[in-house]
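Everything below concerns the one structure shown next.
A single protein chain has been omitted from the complex, and every remaining protein chain is retained in its original position.
Labels A and B are assigned to the chains in the order they are written; within every chain, residues are numbered from 1.
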Amino acid sequence: MNGLPMNGLPMNGLLVAQAGQPEGLAPLELPNVEYSAMAPHLILIGGALVLLVWVAMVRRRPPWAWAAFTVAVGLASLGASWLMWLDVGRNGPRTAVADAVVVDGYSIFFMVLVSVIVVLGALMGESFLKREDIRGPEFYVLMLLSSSGAMFMASANDLVITFLGLEILSIALYVLAGLDNRRMESREAAIKYFVLGAFSSAVFLYGVALVYGATGSTNLGEIVGYLQSSVAPANGVLLAGVALLLVGFGFKVAAVPFHTWTPDVYQGAPSPVTGFMAAGAKAAGFAGLLRVFFATFDTLKLDWQPIVWVLAVATLLVGSVLAIVQEDIKRVLAYSSISHAGFVLIGLQAANEKGLAGSLYYLLTYAFMVLGSFTVVTLVGRKGDARHDLDAYRGLSARRPALALAFTVLLLAQAGIPFTTGFLAKFYVISAAVEGRSYSLALIGMLSSVVAAFFYLRITVLMYMSTDEEEAEEARTEPLAIPRSMAVVLAVSVAFTVAFGLLPAPVIDFARDATLLI
Amino acid sequence: MSLDGSWYLCLAAAVFTIGAVGLLVRRNVLVMFMCVELMLNAVNLTLVTFARMLDDIGGQALVFFVLVVAAAEVVVGLGIIVAIFRRRVGATADDLHLLRG
Partner (left out) sequence: MADLAYLIPALPLAGFLGLVVLGRRAGDPRAGWLATSAIGLSFLATVATFFELLGQDAHHREVTKPLFTWIAAGGFEVKAALLVDQLSITMALFVTGVGTLIHLYSVGYMKGDEHFARFFVYLNLFAFSMLVLVLSDSFLFTFLGWEGVGACSYLLISFWFERDTAATAGKKAFVVNRIGDFGFMIAMFLLFTTVGSLTYKEVFEGLEGVSHAAIVAIALLLFLGACGKSAQLPLFVWLPDAMEGPSPVSALIHAATMVTAGVYLMARVSPLLVEAGGALTVIAIVGAVTALVAAVIACAQDDIKRVLAYSTISQLGYMFLAVGSGAYIAAVFHMITHAFFKALLFLGAGSVMHGMNDELNMKRMGALRRWMPVTGATFIVGWLSIAGVPPFSGFWSKDDVLLAAYDKSPVLWAVGLLTALLTAYYMGRQVFLVFFGEERWRREEQDGVQGNEPSRGRPEDRSEAEPPAEGSHSEPHESPRLMTTPMVVLAALAALGGLLNLPFGKLKFLEHWLEPVFEEAEHKLSPGAEDLRLVLALLAIAAGAGGIAIAYAIFMRARRTAAFQPALLKRGSGGFDDLYSFLVERPGRVIANFTAFVFDARVVDGFVNGAASVVRMGGSQLRKVQTGYVRNYALGVTFGAALLLGYALLRMGI
């Protein structure tokens, strides 16, 4: 909880940073803070603060009410994002708060995505916390704050804001990972994530400093201006800065070789938190990465494309190959999330409009798949959140046919089977790669998805295998209950995955419009 | 006589590297954490130097953000470290390898 008061800072701090133009001793001109430009962010932060106060003031503490409140906050922020979407559609994109924050389709896309993740995450958490007897509202508060950081990363128009968003996102996540502090694994996950996260943040920050030194500004718009005006924009300092930024982003999105924390943290963190991390933190990392590389360093793309190519290939292959040899479902999903990051990197490498739209579409659809998957993992993990070996899934269809079916759909969608959003997402980024003439990358992507198909299928087959007597007996004595809130998350994620797999136009339009409005 | 800005930049790079290497070779979590602080301060030095070279105050303002963020990280980090090593002697990171593979 100690980190919380800090989170009020970014807005106020922003003013100073931007006011600091070299104007000698002239009185500081305070820029106009347009709160409406950050309405969803503020709703989330405000919600978190209200929740804290509420818990401190009110004696009776029905945990479900906190969850309901968090859901309400998420929906409010979703509504606000929607209003902004309509506004941007009418009036076009704009920057606000002295150019530090940008309001465009792209940032609103991520606001919508993050809001949805908040809603589903709160629903996932509620029954989990009750089952594990974890008291206190920390889960909701930290999730709300972390999500606001994710939104800042998406709407940042200044590397400082990106950095602050990254930190707000991460610091809350460090604590979330260690939330279940009676479990040794959870504590270990927290400390690993923290040490490595702090390390990569420092590297990222160094990148910001170098870019600042080379271009004279941290503002993305001004950097673009500098790159376009100078004759030979690329120099050693700038490229080194860009490389270090890529390290920081690569860490957050779990791109190889910056992925090493992912399996351990995903395995150790409480299952709903892992789901939130896989959906939200990855989306946030990519939100920053895609904005900075597509929009700002577009002129340098001949310099960063080859290195992104290497990262994408390594990420695709390491992710899917290592997933095969895992025995723990959370590790399987962790490595699979790495290989999914590889697919989004394909979209980045293509460096064309379709690649950007494809990446956005991928992140949106993946969020639903992975939240649903971790809901199943949470349920099957039972009390203690410990039963995550693949054997726990043997014969699931006999005990819980609906659950097994839902998981099958989500896994097959991740494998990229037609009639699901997962297929279209892969289709989209790979066609972008082909359009960008990265044929080899397209081939490697497909190869990796062949390998990946294998382990998704393996879990599916396990679920439909018959169980032996002993396990059947155990299943009777220890029934697998599905709380209603979890059922809602599952239903929503499966419905989204299938419905928009069959009728993809609305979501594809959404992703494409988001890129047009940038 | 004043030193050329690049001297400061090289110093900062050296400090940053020392921090990074320290993180890699030390086993005590607290010391590792101090190394991260070292890296952040190296960045601060870089920022201030650039601000001077560019004659732009933005870089110096940025330093304050970094300080604040570092403080927040310290608070949370120490909290986590205390939570995990409360029941242990020493704070060796290598004791933590339950999760691997």
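Observations
What we mean here is this: a residue touches a chain if its C-beta (ideal position, glycine included) is under 8 Å from a C-beta of that chain, and two chains touch if they have at least 3 such contacts.
Since we're looking at a predicted model, the values are computed, not measured.
Only one of B:V25, B:L67 or B:V82 touches the absent chain when the whole complex is considered: B:V25.
Considering the full assembly, A:V321 is the residue among A:V321, A:I482 or A:A495 that touches the omitted chain.
Only one residue from A:E34, A:D389 or A:E435 touches the chain missing from this view: A:E435. Here the missing chain is touched by one residue of A:A67, A:L205 or A:L246, and it is A:L246.
Counting the whole complex, the residues of chain A in touch with the unshown chain are 191-192, 195-196, 199-200, 203, 234-236, 239-240, 242-244, 246-247, 250-251, 256-258, 260-261, 263-264, 303, 306-307, 318, 321-325, 354, 417-419, 427, 430-431, 434-435, 442-443, 446-447, 449-451, 453-454, 457-458, 461, 464-466, 503-505, 508-509, 512.
One chain of the complex is left out; on chain B, the residues touching it are 20, 23-27, 32, 93-94, 96-101.
In this text, only the chains that are shown with their structure count from here on.
Per-chain Cα centroids separate chain A from chain B by 25 Å. Residues of chain B touching chain A in their complex: 9, 16, 19-20, 23, 29, 32-33, 36, 39-40, 42-43, 46-47, 49-50, 53-62, 64-66, 68-69, 71-73, 75-77, 79-81, 83-84, 93, 96, 98-101. In the complex of the two chains, the chain A residues touching chain B come out as 2-3, 6, 9, 13, 16-17, 20-22, 160, 163-164, 167, 171, 174-175, 178, 181, 184-185, 187-192, 194-195, 198-199, 201-203, 205-206, 208-210, 212-213, 216-218, 263-265, 267-268, 326, 331.
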